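Here it is: the structure, laid out below.
With one protein chain removed, the remaining protein chains of the complex are shown where they sit.
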Amino acid sequence: MAAKPGSVPTTYPPNPGPKTRPPIFKDNDLDWVRPDGRGFHQCRPAFFRTGAVNSASGSAYAEFGNTKVIVSVFGPRESKKAMMYSDTGRLNCNVSYTTFATPVRGQGSDHKEFSSMLHKSLEGAIMLETFPKTTVDVFALVLESGGSDLPVVISCASLALADAGIMMYDLVAAVSVSCLGKNLVIDPILEEESYQDGSLMLTCMPSRYEVTQLTFTGEWSTPDINEAMQLCLDACDKLGKVMRSCLKEAASASQE
Amino acid sequence: MGLPNAIGDLSTEVEVEAFRRLFPLRFYEKHLSESIRPDARPLGRARDTTIALGAVASANGSALAKIGSTTMLAAIKMEVMTPSMETPDEGCIAIDFHMPPICSPIVRPGRPAEAAPVVSKQLSDTILSSGMINLKELSLVSGKAAWMAYLDIYCLDADGALFDTALLSAVAAFSHLDIPEVSLNDDGKIVLLSEEQEGMSDRESVNKEKRKVTLSSVPFSLTCILHKNYILADPTAEEESIMETLVTVVLDSSSQLVSLYKPGGPVLAYTSAIQDCIALTRQRAKELQKILDEAISGMEVD
Amino acid sequence: MVGLSVGEKHFIQGGIAQDLRSDGRKRLTYRPIYVETGVIPQAHGSARVRLGATDVIASVKAELGKPSALQSDKGKIAIYVDCSPTAAPVFEGRGGEELSTELSIALQRCLLGGKSGAGAGIDPSSLVVVEGKVCWDLYIDGLVISSDGNLLDALAAAIKAALSNTGIPKVDLAAETTGDEQPEVNISDEEFLQFDTSGIPVIVTLTRVGRHYIVDATSEEESQMSSAVSISVNRKGHICGLTKRGGAGLDPSIILDMISVAKHVSEQLTIKLDSEIAAAEASEEES
Amino acid sequence: MEYVSPEGLRLDGRRPMEMRQLRAEIGTVAKADGSAVFEMGNTKVIAAVYGPREVQNRSQQISDQALVRCEYSMANFSTGDRLRKPKGDRRSTEISLVIRQTMEACILTHLMPRSQIDIFVQVLQADGGTRSACINAATLALADAGIPMRDIVTSCSAGYLNSAPLLDLNYIEDSAGGPDVTVAILPKLDKVTLLQMDAKLPVDIFENVMGLAIEGCKAVSNYIKEVLLGNTKQLEYRRGL
C-alpha cells in the first residue's frame, strides 16, 4: 500500500495478535451452540422501521442482532446522465459501508458486488414499466456489519421501496445459510461467516413463491441444496410476514 | 406596484402548499411577520433534540444525535500509532464527516457532496481548537505509542443545521468513549488485554487509569439565519435554501467564543445581531448540556 | 447492444421452442470448443478458449507472498477479468468495468469455494511453501477479446485450461531461519510443479427463454432471456457455486430442475473440455 | 551492458538490421467490422475496428468528416511483472492519441461525414515496439473493415545502442535508455506520417537511424500487402468467384 500523501501516521488496531483459528465445533458435534445461543435453524429477531429518513421518498431501517442497515429510496426522478430513451424505468442501486461498520476500521467505500446483487434481487419485483424514462435510486448504508449483511440490505430495501410507494409485485425477503462442516446454520453472524465452508443466499417474493436471486458458494450435494433451499424459503416466508406487519403498522399509524 | 398585489390576490386563491412552492420567500415572510415559523416554532426556538449513546457496538464510542429530523451518527474507533517526534506524549484525533447518498436527494454515489469537506474541516477546527480533549490523555507510552482516535460522523438524514447536529453527535460520542485496556507485548506492539488472559498473563495494563477522556470545556453550537431584521434559530433545509445568510456560533461551557462563522450571505451582520445570536447560543448551550447530561446518566443507570 | 427486429425475436424464440436454434443446435448443445494453451509465454500458464465467436484468454501468474494472518496454511488466489473494448465498443473507457466486476465475482464464487476454502477448485493449502511465512499468490487474469454470449462458461473453461497448463517453479528453502525472519528461498528454473486440475469445476449457464432453457446462448439469444442461472459443477457432480442473472423470479422447483439439467450437461462438457485441453497440450509440446 | 556482441549479434540473436518475425491474422474478432492480430516477435496486439457508424455522442459529431477515435489498452498479463494499472493512465492516453492521429491522416474521412470510426487496440504481450505493432494491426483492421484509406500505414522503430543502429528494438533494448525512433510511413506515397524520438542523437546518426526505420516500415508494408492479398484471395475462394 502506497502511503497517502500528507503526514498521516500509520496506525493499527490493538488486536490480541493473530488468532489461531479455533475450531468452532468439531465434526458431528451436535451439542455445539452458536455464539449468540441460537438454534441452528433459528433466525435473529428482526426489527424493521419505515420512514427513517425524512428527506428521502421512502426509507427503512433494519436491525438483525448487530447488523444495522438504513436504506433510502429517491425517485422516481430524472435519470442522471443523458441516457437513452427507455420505455421502462431504471433501477439504480448502491450499497456502502461506514468506516466503523466492520471490526477493523475500513475505508467506508462503495461495495460494488453488493450493489449489483441488490439490483439483481430487486429488479424482478419492481414494476419498472410504471415509471418510464425515470430512475429510482436505492441507496443503502450499512451502519454496522454483524453478518448476513446483504440479505438484510435486500429485505430492508424492498421495505423502503414499499414506503416510497413504488409499485411492486411483492416484497422481497432475503435469507442466507452458512454451511459449517456438516451443519447448516441460518442467518449467520459475522464470526460464523468467517469460518463457513459454504454459503447460500436466497431472495424471494414470499406470496408469489418465486425466487428472484440465488447464490451458492462452496461445495454442495443435491440433498444439501434441497434442505438449504427449503430452510431459506420457510425463513423468507416468516420474514415476509414481519415486514408486512411493519408496513401495516406504519400505515395505520399515519392514518390516526 | 402591480406585481406584489397580484401575488397577494393569488395567495388567497391558491392552496397553501402550492403557494409555498411558488413563492417560498413570501410564504416565509408572511409567517415571520406573525413571529411564527411554518413548523409552529417561535423564531428563536430550536427543534426537538435527542441523543442516544452507544448506537454502534463495533466502535469504542458512539452516539446518535437528532435535531428535528436531521440525524447524525458519530462513532470513534481507537487505533494505535507512533507519536510524532515533536509531540512524543500526545495522541491524535482524525475527524471526518461523511454525507452518504442516503441522506439527501442531492448527493449521488461517486460524487461526494460539496458541503461534506467543508463541514468536516469546520468540525475538526472547532473540536481541536476548543481544547475539549487534552491530547496528552491519549498517550500510552511516551514516544512509543499513543492513541489515534478516528471519529467518523455520518449524516443519515440532512434537514438543515448539519454542523450543529454533527458537533453534538461528536461531543456525545466522546463522552461515551470507552478506551480499551491494553498492554505492551514483547514485539513492542500494543495489544488488547482481553479478560481471559488477565489471570495468566503477566503483562501489565499501560492505561489502567485512563479509560475515559475528560471533557473540559465542551463546545456547543447554534446556527441562525439572518433575514432582514429577523433571526431564526436552528433552520431546516428549506429555510436554509430560501434565506441564505447563516451565522454559526460555537460557545464552550465557560461561554468563551470558539467560533463565529458567517460565510458571506446577502445580509450583513451588525454588532447587535451578532450579540443576539450569541445570546441565543448561550441559552441553547445550556439546553444541550442538559440533554447530554441526561443521556449520560441514562447510560449509567443501565 | 443487440438490436433485433420483432421478426428476428420471434424466429429465435420459436426456434428454441421447437428445439432447433438459429444456428442449428439443439437446446442443450454447446458450440464447438477450441482450446489453445501456452498463448502467453510470459505467464506461468495460459490458455485461449473459443466458443463460436466468443473468444477469451486466461493467464496464470504466480508470485511469492506472505499468507494472511488468519489463514496461515493457505496461499491466496485472485481472479480478475477485463473486458477489452475490442469485444464491443461499449466496453470503452470505464464502460466494461461493471461487467468485468460481475464476471470476476461470479468466477471467484464458483471456482474458489467458501471462505474456509472448502470446495475450491484448487486446494489453497497446496500453494504454501513455509507455513505462515511464504506461499504462492496466484493471480488469474481473464481477458474477453470477442464476445458472443456465454462469457462465464468460456472464461471458466479458459481458467481451467490455463491452470492445467501452469507450471509453478519448485521452491527450496535456502537455509534454516528462525523467529520472525522471512526465510530465504531458491526458485528453481528447471523443476516445475503442476496442479491437480481434476477438481476444478466447469460452469454451465442455463438461459431461460420463454418456457425453455438453453445452454451456451449467443448474444442474440441472451437478449431474449428472462433469467439465466450459472451453475458450477465439479467432476463429482457436486454444485460448487451458483449465480442468477436477470430479474424475473423463478419457482424454486424450476431451479432444482435446472440444477439437475446442469449436472447432466456438465458431464459431457467436462469430458469434451478435458480432451480438448489434452489435445492442446500435446500440440503445444510438439511445436 | 553489451547489446551487440563482438560477433555482431544482438541479445536475442538477431543482426543489427534484422527485424523480428512478423505474423498477422485478419478477422479474429467476429463481432467487429474489422479486426486483426499483429505480432512482432513476442509483441502481440489485437486491433478491432467498429464503424463507420452513427456518432454515439452527438456533440462530437463533425459535419464534413468522420470522427476517428482510438483506445489503447494493455492486458494485465501483457508485461513481465503483473501490474493492475488503472485504465486511461498517461502512457495509454498518449499512445491512443498517437495512433488516432496517425490513422486519421490516412483514412479518407471526408467520404463519411457525420459518422464515427472506433479503433480499439489491445496489447496481449508487450516486448518493445507496441506502438508500431498497434499501428500495423490497426491498418490491417481498417482494411478488413473496408474503410477507404489513402494508403496503408506501416510502422517500425529503430534505435541506437553501442554505437550501432538497431532495427525493431525489443523490450530489453528499449529499456536501455538509448534513443528510440518510431516512424510510420505511407509506403505507396512514400511519405512519413509519424516520427517520434525520445532521446538525444546527433543529426547525421539520426538520419541514419530514421533511414533504417523507414526500411523496416517498407518491409512491414510488403508483409502486410501479402497478408491482405492472401485474405482477399481466400474471400474470393469462399464466395466461389
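Per-chain residue numbering starts at 1, and chain names A, B, C and D are given in the order in which the chains are listed.
Note that contacts are C-beta pairs under 8 Å (C-beta built on N, C-alpha and C of every residue); 3 or more make two chains touch, one makes a residue touch a chain.
Please note the rule applied: contacts and distances are computed from a predicted model.
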Identity of the absent chain, which is to be given by its UniProt protein name, from "Phosphatidylinositol N-acetylglucosaminyltransferase subunit A", "Exosome complex exonuclease RRP46 homolog", "DNA replication complex GINS protein PSF3" or "N(6)-L-threonylcarbamoyladenine synthase":
"Exosome complex exonuclease RRP46 homolog"
Kindly state which of the options B:R21, B:K121 or B:K286 is in contact with the chain not pictured.
B:K121
Among B:T214, B:S272 or B:S297, which one touches the chain that has been omitted from the display?
B:S272
What residues on subunit B make contact with the chain left out of this view?
106, 114-115, 117-118, 120-122, 125, 129-131, 217, 229, 244, 247, 252, 255-266, 268-272, 274, 278
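Just so we're on the same page, only the chains that are shown with their structure count from here on.
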Partner chains that subunit A and subunit C have in common
none
In the contact graph of chains, the distance from subunit B to subunit D in steps is 3
Hey, which chain ends up farthest from subunit D, C-alpha centres compared?
B
Taking each chain's mean CA coordinate, subunit C and subunit D are separated, in whole Å, by 32
Distance between subunit A and subunit B based on Cα centroids, please, to the nearest Å.
30
Can you work out from the touch definition every pair of chains that touches here?
A-B, A-C, C-D
Under the definition above, what is the set of subunit B residues touching subunit A in their complex?
55-59, 62, 69, 71, 73, 75-84, 92, 94, 96, 98, 100-105, 108-110, 148, 150, 152, 154, 156-159, 180, 182, 185, 189-192, 194, 197, 237
Show me the residue ranges of subunit C that touch subunit A in the complex, using the header's touch definition.
69-72, 98, 101-102, 105, 109-110, 112-116, 118-119, 227, 229, 234, 237-252, 255-256, 259-260, 263
Where on subunit A is subunit C touching in the complex?
18-19, 21, 112-113, 116, 120, 122-125, 169, 179, 193-199, 204-205, 208-222, 225-226, 229, 233
